[in-house]
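With one protein chain removed, the remaining protein chains of the complex are shown where they sit.
By letter and in written order, the chains are A, B, C, D, E, F and G; residue numbering begins at 1 in each of them.
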């Protein structure tokens, strides 16, 4: 339906057999297929059946890409508060890349060390759309939102413990952001943020 | 800082005197000022002091606009599930309009009567960015998100009763949307959605 | 007490020995016994003791049915939003079937791809009672409820992650449905929905 | 769309003017219109404009019924735990009655005085569908569900205080009912329960 | 301090070594020691060191009792809604027995089968204090409370799934009980209920 | 049914007319009737109709007592953490007194000033049953529970603000008490605690 | 007990008469008394009885200070995210001032406009203890905590709407702060923060 975009499969809760079957069907008519939230064991089964795919362990993505050398459109930045947020950030970044987007990664620039973030101010302010991935208190989205006028897609993560309540804390922080231009996706939903960033960054392209 | 945009004041929790003072200061260097979440009583006090402003009772907005006749850029649709969501939708629509955006309103197209929504399919699919405003179960965001490939900004509202928990139900629905391209702002945050829609729709403009 | 109905045992939290003993007692005076939420390990123990039973791994049901060839009454549809909801849906469908109901299955017809659902409109509108099984945002119940005038029994599932809060999101969505004729059972309670669908579909039978 | 049924308007969150306008439009092609959750002040305004309607203060319903003398189908019982649940129960009962259902009311039969409930056992066991309305701990739904094999529609109410959390307690109780045949609607949603009871009780009618 | 009572140790979260050491110290000056929430592995280690103790696997209790043959005072009933509540009920019953109380057990008398409960009415009404242990919707406490005038100690259990929220549902039900004479202890806290029942039943003894 | 006890009516959510009617009926066969949670306006209406009753504004109780001079049994202490907890405490105390119990009041003995509490140690340790009423963090129940071996009935109150979440904080504190012999009633449920204290203190009486 | 400190009364939930009586008693032996959370109507009554006190409407404090000219110790900064947080901040500041502390106020320096905050960097870094008052997403505490090595006392406020859940959002943010040296008090508890800041800043004084 949306030509030029990958077909996407939600891997969690499916059996490897179901995934193999769905990917096979999709791969008949698409040259890009993305499977998200794929555990290593499932990946192994699928790769044996469909060796054409590649598994990325950090973001737990299975990717079929038969046209890897298309030109990439610049404009997206993906930033994280900490190191432990990287898996979610990579899910976002690689999703956007599969949509022919070029992604600049700014990892571990959380607000407790503001100088690190401010050191990248120029990169942030040049971006057309920014994905901010943060757990614990999730304050990075507000701070970035206040520094730029580009749309900010905030991804709360379940990183942390105790009163983070598995990501609820970061989620509420981001929803209540007093910076303008910030919207939020589900906890740990790197895929959704990366996909949306791709959609937004394509606006303004000659159709 | 962001030229061409209105300056925005969060009216709730401020005294009328504070609002008057802030607006006066901003109006010295801006030709557009927007005050959100303004009760009728506050509006009356401010209008007496700053007759140049206009009060919109439904979205509870106070607006100063000294350049009302600028051309509007098409591309934004604001849709609501029900009639009771209109105040929040109008907050979104009028915010975007103050950013020189043209807004198409599709009100009362909730999923319990799918034919109404599908009757506007063409309008939805032509949009560059869509704001979906819905309370109760908030399912409209997912349905619209599944029908279009434009970015969808979902605004949960506190409309409903009982297990809507003042908007929590719609908020969770929207965060868990299985449609791609959907992001979410705070409950009843029409302003945030309208502003973000404006930011996104301007992407692709010659800078 | 309710003749013609299976006797039902809640398997979870019981030891295999307790289940064997309860089933043996019930089987003395009933020709149908259903045990729900049975893990594979428990099933193995019970089947060794009571080989007359059958285990269905997907819905985790143990069934004793000494009268499998009774005529089935048509009228029930069981629909799911996604693939991962199938275990719960099968629990509903097989429960109803054990009550001599005929079940039409419509799986993976979630609202993010409305055309799939609408392709089955006629089946839905001919149903006498519909079970809708959905996780994540659970919007399918509202959409189906708006398309039909038959009673809809909504089953939220714990499928999803993050702000789905183990099914809370789908549960609240369904409780707040603005479509009429929708009621809700516990998260993942396929059994309860299937049983209730059976009760409702038998209404109108000559007693 | 569903002929023979009243058209229904959700009164809460609308202005009296909006209600008048909607009712007028519906009344052109329907002989029954129901407006729910109508405050006394709104009722007064609407009745002045549309004197043909009647206002029922306890369930806060506005009803237009131009064919009041149709025969009623027996089969529905509406029961409440306490006196304070009566407004919600009446909303259910009068909704069903407007659908040509005959309703037996069993009010104030809560589980803390089991003899009262058991005194009506025969009435309960003869019912084709039962609406149980209860606040506080909401245990009545389980007890009734255990006594009958008819479908039970449970309506949690916000009656109570403290750890009732505005109806959450009764809601959870009812969702977790260990009796079979019980499903649940939103807190205080008497309308939804009455409407669903009407739908179910009509099953088996010659179409 | 409270002579005649067992000394009690909370086993969970301690190492076996800590438990051994604490029990040894207590056993120097007491002839009864009770350790609660003891996993089988911990029990094994402790029993090797202190063979004088006995482990009860169902309620996960370690007991040292050097005066097992004291006379027991009648008056306590422990009832459960289902089979899966028995471990918590046994924790209550054996705690009370270690305080020289005689306990009548009424297991699996939940409200979905009211006849079972009513068959024991005389036993319930003769009791001086009743412990009611129930999960899922927890309605048993209200029903028992309505049938007797003895104090009822309600123990919500985490038995169930989905919207039972690990015992929250039963907890809220019991706190909101509209029967008089009911009080509540923590989820799964059989020990606390049994101990309190013992305290209450001793009132009225010649000191 | 329970002779010698007052009949009790839950006033909240009833109309004054309903209360008058219920009290009249009860007063025909009882010489003590208690109505709880009665607002001043309702009290006025009822007192006009039934001048025999008395209204107590602090605990919001309406009481009919035709046998006020019966002997009182000693043994109950009612303690509060602060001054603002007194209405709930009085509800407990006056309920118990209407059951012919003698009540010692220890008000404003919260744990932030431990010396005040310890100054009453003897009174506490002589009690047969203690009601502890506390809001905010509700720690008083644990501290008292640790000082005495009598049963402690804990009443969380909604006193406080912010993260007290209308009494949830005190409720959870009390449910998690690590002192033995503590059980809990609903938030602000002074009546329930007083009634239960009466039941317990009567144990041991010659029947 | 703590000489040199004001006596403090929690005004909320007390009657004006109770406050007058308590203040009178305290004022016999103290030259400073502070009453918190005092509504304007209560203040009026108390001031008529005790004209020596002063009422501060913004922080809703009643203060008796017979030794206003004592020297103040520097070291405390009170910062707010927005204008609407000022009442809570003033409660903190005036509480500390009554403890002979000198307070620097930095109001409206929220993270959405980072330049404002960074403009005060030197003041912040010179502080010995900082109180950060913020609502909505509450991110200011983390950002300040990352900029300084002084202890930061974070006060979440109920300012905001929707998913701020009356301060829960800011509370969780602050509890999960990834900056070191941050601790948190109750929502809107300016008093507690100011008092604690006073305690901390006095450390190191010659006793």
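Everything that follows uses one rule, which is that contacts are C-beta pairs under 8 Å (C-beta built on N, C-alpha and C of every residue); 3 or more make two chains touch, one makes a residue touch a chain.
What you see is a predicted model; the values in this text were computed from it and never measured.
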- Quick one: jot down which shown chains the absent chain touches. A, E, F, G
- Task: Give the residue, chosen from F:64, F:78, F:94 or F:136, that touches the chain omitted from the document.
- Result: F:136
- Query: Which residue, F:6, F:59, F:82 or F:151, contacts the hidden chain when the whole complex is considered?
  - Reply: F:82
- Task: Could you tell which one of F:43, F:89, F:133 or F:147 touches the chain left off the display?
- Result: F:147
- Item | In chain G, positions touching the absent partner | 1-2, 5, 8, 10, 128-129, 149-151, 153, 171, 175-176, 178, 180-187, 192-193, 195-196, 199-201, 203-205
- Message: Touching residues of chain F against the unshown chain: what are they?
- Response: 81-82, 110-114, 136-139, 142-143, 145-147, 160, 162-165, 168-170, 172-180
- Task: Mind listing the chain E residues that contact the chain we can't see here?
- Result: 10, 12-14, 18, 37, 156, 158, 166-168, 171, 186-189
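The criterion applied here is as follows: only the chains that are shown with their structure count from here on.
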- Item | From chain A, the most remote chain by mean C-alpha position | F
- chain A to chain E, mean C-alpha position gap in Å, rounds to 50
- Compute the distance, rounded to whole Å, between the mean C-alpha positions of chain C and chain E. 36
- Query: Can you list the chain E residues in contact with two or more other chains?
  - Reply: 82, 162-164, 175-176, 178, 180
- Query: Which of the chains are touching one another, listed as pairs?
  - Reply: A-B, A-C, A-G, B-C, B-D, B-G, C-D, C-E, D-E, D-F, E-F, F-G
